[in-house]
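To keep things clear, I will list the structure first and then write my remarks on it.
For chain A:
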Amino acid sequence: MESSAPSPSREVVLSRIRAALSPQKDALPSAEASWLEIPRGYVSSGDLPATAILELLTDRLRDYDVQVLHAGRSGVTHAVAKLLTARRADTMLIPAGFPQILLPEGFTYILDEELLPTLLDGCSGIITTCTLAIAETGTIVLQNAPGQGRRAASLVPDYHLCIIEAEQVVATVPEGIRALLPTAKLPTTFISGPSATADIEMTRIKGVHGPRFLDVILIA
Partner candidate 1 sequence: MSRHALDPRTAATFPIAAHALLGDSQLRSNVRHATDVIQNKRGMVVDEMPDWQELRESGKRLREHTMQHLDFYLEQFERNCIAAGGVVHWARDAEEARTIVVKLAKAANASEVIKIKSMTTEEIFLNPALSAAGIVPFETDLAELIIQLGGDQPSHIVVPALHKNRQQIRDLFMREMNLPELGHTPEALADAARLYLRHKFLTVPTAVSGANFLIAETGGVCVVESEGNGRMCLTLPETLITIAGIDKVIPRFQDLEVLLQLLPRSATGERMNPYNSIWTGVYPGDGPKNFHVVLLDNARTEILADTEGRQTLHCIRCGACQNACPVYRQTGGHAYGSVYAGPIGAILTPQLQQMHHAQSLPYASSLCGACYEVCPVKINIPEVLIHLRNKVVVQNGPITPEALAMRTMASIFRSERRFRAAQRLGRIAELPLVRKDARGVGWISWLPGPLGGWTQVRDLQAMPNQTFRDWFENRATPEGGGDGV
Partner candidate 2 sequence: MRVSLFITCYNDTLFPNTGKAVVRVLERLGHSVDFPKGQTCCGQMHYNTGYQTEAMPLLERFVEQFRQSEVVVVPSSSCVAMMRDHYPLMATQIARKNGRTELVREVEALLPRIYEFSEFLTQKLGLEDVGAYFPHRVTYHASCHGLRNLQLGDGPKQLLQNVRGIDLVPLIGLEQCCGFGGTFAIKNADVSSAMLAEKLDGVLNTQAEVCTACDNSCLMHIQGALHRQQTGVRTLHLAEILASDEAGMQ
């Protein structure tokens, strides 16, 4: 790792910036103070009741062709089995820290211990929990944390089964971002439906490089 020794280019660019800003800059308050002055009149938190938030998330996910199953805590294992059977998924990747008690018998599980990409490719799919979900946009947020896995693991396999708890669902994007502030430096992925492109005649085509199949179990 290189140290931040001042390089000529660095000094040149920074001095250009200072020169560009200088006539007005001395009169300005500090960056910290000015940042607080930025008006934020947009909606930051929703006023929907919890059940409506879950319904909204479900709706948005289904809009993306994500399959959503609702289950009570005791019904999760059964729901997992149902989905894995429907997907004909025999070998599922499990991230470190995943609550294995939720896993039904009759399927093969591999713990992700930094498998090489080509081995990841050989799995049918991966099961993860999540950090949070944003209802308004149908977004699931994964971070490198127990049960969620490293980024490659939820990327390479073609199928992703995500288990979301009701308490993890927020209504709006600002609520989601603010909830991530404590862990903002972790590797983070926002997933809003399976991968897609609209590059061919503006037709939204699902499933290019990320997992083409996404299922969600929502524990209410």
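One rule holds for everything that comes next: a residue touches a chain if its C-beta (ideal position, glycine included) is under 8 Å from a C-beta of that chain, and two chains touch if they have at least 3 such contacts; residues count from 1.
These made the cut because all candidates are chains of the complex that A comes from, given by their letters.
Predicted, not measured: the structure shown is a model, and the values here were computed from it.
*Asks:* Every candidate listed belongs to the same complex as chain A; state which one touches it: 1 or 2.
*Replies:* Looking at which candidate touches chain A, I get 1.
*Asks:* Can you list the chain A residues touching candidate 1 in their complex?
*Replies:* 1-2, 4, 7, 9-10, 12-14, 16-21, 24-25, 28, 31, 34-35, 37-44, 60, 114, 117-118, 121, 134, 136-139, 144, 150-152, 155-156, 173-174, 176-178, 180-181, 184-203, 205, 207-211
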